[in-house]
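One protein chain is absent from this view; the other protein chains keep their places.
Right after this comes chain A.
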C-alpha cells in the first residue's frame, strides 16, 4: 500500500503536465476555464493522495521519538 501511495504521488506529477488542455478555452460549469478547473481537480486529488499517505505511509518510528523526548523534557523539568 505504501508503494501505491508513492505511485499516486508520481501519477499526480505526471497528470500535472496537461498539455492536452493548453488550447482548450471551454468554460466548465459555465464559468471556470477548463485548465483552471482541471488543476483545481489536481489540488483536490493531492489532498486525497496525502490523506492516503497519512493512513498507509506514515513513518512508524516517530512514536518512540515523541515519547523519549517528552520523558527527557519531563525529567529536566523535575530536576
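Here is the rule we go by: a contact is a pair of C-beta atoms (placed from the backbone, for glycine too) under 8 Å apart; a residue touches a chain by one contact, two chains touch by 3 or more; residues count from 1.
Just so it is clear, contacts and distances are computed from a predicted model.
The unshown chain of the complex is recorded in UniProt as "Sodium/proline symporter", chosen from "Sodium/proline symporter", "Spermidine/putrescine import ATP-binding protein PotA", "Fumarate reductase subunit C" or "Formylmethanofuran dehydrogenase subunit B".
Residues of chain A that touch the chain left out of view are 9, 12-13, 16-19, 21-25, 27, 30-36, 38-40, 42-44, 46-47, 50-51, 53-54, 58-59, 61-63, 65-66, 68-69, 73.
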